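All remarks here apply to the structure that follows.
A single protein chain has been removed from this complex, and every other one stays in its place.
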Amino acid sequence: QTKPAAHKPFGFGTAATKEQIAGWNIDVRGPDGAGLPPGKGTVADGEQLFMDQCSACHGEFAEGAGRYPELIGGRGTLNSNDPRKTVESYWPYAPTLYDYIRRAMPFGAPQSLTDDQVYSIVAWLLNQANVWPEDKTLDAAGLRQVKMPNRDGFLAGDPRPDVKPDTCMTNCRKTPPKITSDLAARLGVTPTQKTAD
Amino acid sequence: QTKPAAHKPFGFGTAATKEQIAGWNIDVRGPDGAGLPPGKGTVADGEQLFMDQCSACHGEFAEGAGRYPELIGGRGTLNSNDPRKTVESYWPYAPTLYDYIRRAMPFGAPQSLTDDQVYSIVAWLLNQANVWPEDKTLDAAGLRQVKMPNRDGFLAGDPRPDVKPDTCMTNCRKTPPKITSDLAARLGVTPTQKTAD
Amino acid sequence: MLAGAGVGEAMAAGDDNLPPNVPEWMKTLGSSVTAHPYGMPSQYEKNVIRRNVGWLTATEESSINFTPIHELDGIITPNGVCFERHHGGAPDIDPDQHRLMIHGLVDRPLIFTMSDLMRFPSVSRIHFIECPANGGMEWKGAQMDGVQFSHGMVHCCEWTGVKLSTLLAEVGLQKSAKWLLAEGADAAAMTRSIPLDKALDDVIVCYSQNGERIRVENGYPLRLLVPGWEGNVNVKWLRRIKVGDQPWHHREETSKYTDLMPNGIARQFTFVQEANSVITSPCPEKPMKFGKGFYEIRGLAWSGHGRIKKVDISTDGGNNWHTADLQTPVLSRALTRFRFPLQWDGRPMLLQSRAMDESGYVQPTIEALRAVRGLNSIYHKNSIHTWRVKPDGEVENVQIA
Partner (left out) sequence: MLAGAGVGEAMAAGDDNLPPNVPEWMKTLGSSVTAHPYGMPSQYEKNVIRRNVGWLTATEESSINFTPIHELDGIITPNGVCFERHHGGAPDIDPDQHRLMIHGLVDRPLIFTMSDLMRFPSVSRIHFIECPANGGMEWKGAQMDGVQFSHGMVHCCEWTGVKLSTLLAEVGLQKSAKWLLAEGADAAAMTRSIPLDKALDDVIVCYSQNGERIRVENGYPLRLLVPGWEGNVNVKWLRRIKVGDQPWHHREETSKYTDLMPNGIARQFTFVQEANSVITSPCPEKPMKFGKGFYEIRGLAWSGHGRIKKVDISTDGGNNWHTADLQTPVLSRALTRFRFPLQWDGRPMLLQSRAMDESGYVQPTIEALRAVRGLNSIYHKNSIHTWRVKPDGEVENVQIA
């Protein structure tokens, strides 16, 4: 009875039923929209829902409020000094928007919207982003067909290491060191080191 | 300026003055009584002090109270099945008694007795142990001369390992295992695994 | 004891407790063995805490705090101060009601209780976890006046759990399986895609951290440990693993945790945390306050590619380098403590550390990194860090060219 266990299933855990899986299986895949639920929504319904449930943080035009993220705008800024990364300007796949809103929004009450409500909000946001017509009902098939502006903006292979190793030990500098940034101690953005109570 | 520091004093810390050392230098060495302070005490004073400050825990005859240690008695028991290890029966050096009482007793108020008071208490205890006459004043010189009953009861060299390594892996037992003790689960002396609040 | 006196700073105490006097705590009994069934640090250590940067995030539930690495020694981070990063707050999960579901391209979709998971063969490993945004506030210039904030999104613990490969063998992978989706049971239902190769290599489904069960803030009761990879993929409060044939391109691997290059193209799935290091003493919080003389320079190095091989120290802004001592054993993908004896002559210094790992990778200068990646990639800023030491021993975060 002391022989090490052979390689075979241990038999721990319980078979997951179809119903159990269905309840937790909320992911939607970006490129092909796999996992999008049945249902549909309209831009008009989406506008109302967004005003009620989202605009407090993201603004009435999804332009962001305070430090909350802006969701719309920013096209053409990605290669600038001040890139604005929004759903419109940056997100490569529209189904990911469905996935994320369903899993995480509204912030503090995630998974509280119906599938149709999420379609409506996504429709409104995509319309704001100028990739979905105002009068067209959005469903899974429609969402799969949306081509986001930054669809081809990502490089999947990791090109690192992207800097050459420098192992010089002695007299390595051609020029004396020059301070390029020294404001940290005076900027005043560092929290004070006060203690917990 | 980056060369590793040479081997020399780092120079950290502050010279300890004679006075500073004197205040903290409370240890008394067992075998030769090195460190015994000036002063003296009597068995009679010791009795009074012990009744007032010690007997509540150690008993009026230093026989111990409750689970507090007995200090007197037990001679001749060390090689029995039920050895009683007391100051009288077990301690090899009398100056250690001075050291310990001064550093640690009375429990909860250590270092509260004067040097003379400690001499008196030690005198009384040694008298109870039959190694100090009732009418003789105890001082450093006297304490150094006391020979405790168990003076030669200790082996200083560590004789371990004292069991032979047994690395047998297969069919090692000559007889089947016999349980010699199995009361743990029923003794009722194990605290219950209740949780902290 | 001077009750009521300020904690964490020198007290004008008189000398009642100093030699030759007997300190008061020797004259009275201390606390008993039943006083603290689970202990906490001394009241005098109240400054050793995680701190956050209020202006950094819109909310404190989708936010970050920082390990006080300037207060720590050795390589183990105590659980109480391991930095936190979460996207919907740290959920208070009842472990008896927590489940891990594994499904997708598998033969036998299964649901595991915590008790099920603990029955499998277990492994323990000491590994760092670092947020890829560690140092990210400093791409454009030195900004944070303290090493807790410039480098504190890292910790190193002994993690115990079951190898993910064991669980995947249990459910039976189908031939087409190539990627996994890991999902958390928090209010962000945090998801990340992980390639199957890595999952089968060294990923652990963990339930313990430094011996005890994982802390709530770090994923209780279950998290992924993806050795050497960016913190975000080490999904906390793990509730679900779905097996698929391609990555999901979810929000946290498109909108976030992608590295925007100057040409407007973003790198995606840049998982590994390349070698990094920082001097933790001195630092802005721990100035060289004793004037000229001996100091032990202390710091931390780590690499997602394996063992740290060497750490060099420069006091002249990278002109000359001297090799530091590494605390042994040097563990793969773990924090590595380095120490270097310095005789300071009291003159200004530009103090730096430069880590090399067993892959041959060498930590680059900020210049070299910017030359390739520009200023807007947020993540993976692992450049050589510079402390300016002033003649009075004060230390400032600066950048040099």
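Order of writing sets the labels: A, B and C. Residues in every chain begin at 1.
Quick note on the criterion: a residue touches a chain if its C-beta (ideal position, glycine included) is under 8 Å from a C-beta of that chain, and two chains touch if they have at least 3 such contacts.
This is a predicted model, so every value here is computed, not measured.
What shown chains come into contact with the chain that's not displayed?
A, B, C
Can you tell me which of C:122, C:246, C:323 or C:343 touches the chain that was removed from the display?
Only one listed residue reaches the unshown chain, and that is C:122.
Any idea which of C:135, C:152 or C:221 touches the chain not displayed?
Touching the chain that is not displayed is residue C:221.
In the full complex, which bits of chain A touch the chain not displayed? Write them out.
The missing chain touches chain A at positions 1-5, 10-11, 16, 19-24, 107-112, 196.
Can you name the residues of chain B that touch the chain not displayed here?
Considering the whole complex, chain B reaches the absent chain at 7, 9-10, 12-16, 20-21, 24-27, 29-31, 57, 66-69, 78-79, 81, 83, 85, 87, 90-93, 96, 99-100, 103-104, 107-108, 110-111, 153-173, 176-185, 187, 189-191, 193, 195-196.
Since one chain isn't shown, list which residues of chain C touch it in the complete complex.
1-2, 10-11, 13, 17-19, 23, 25-45, 48-52, 59-61, 63-65, 71-82, 84-86, 88-99, 101, 111, 119-124, 157-160, 185-187, 189, 207-208, 210-213, 215-217, 220-221, 239, 290, 294-296, 298, 327, 329, 331, 337, 339, 341
Just so it is clear, only the chains that are shown with their structure count from here on.
Go ahead and note the Å separation of the Cα centroids belonging to chain A and chain C.
That pair's centroid distance is 23 Å.
When the centre of a chain is set as the mean of its C-alpha atoms, what distance in Å lies between chain A and chain B?
It comes to 68 Å between the two C-alpha centres.
Name the residues of chain B that each touch 2 or more other chains.
Residues of chain B never touch two or more of the other chains.
At least two other chains touched by the same residue of chain C: list those residues.
Each of 320 in chain C touches at least two other chains.
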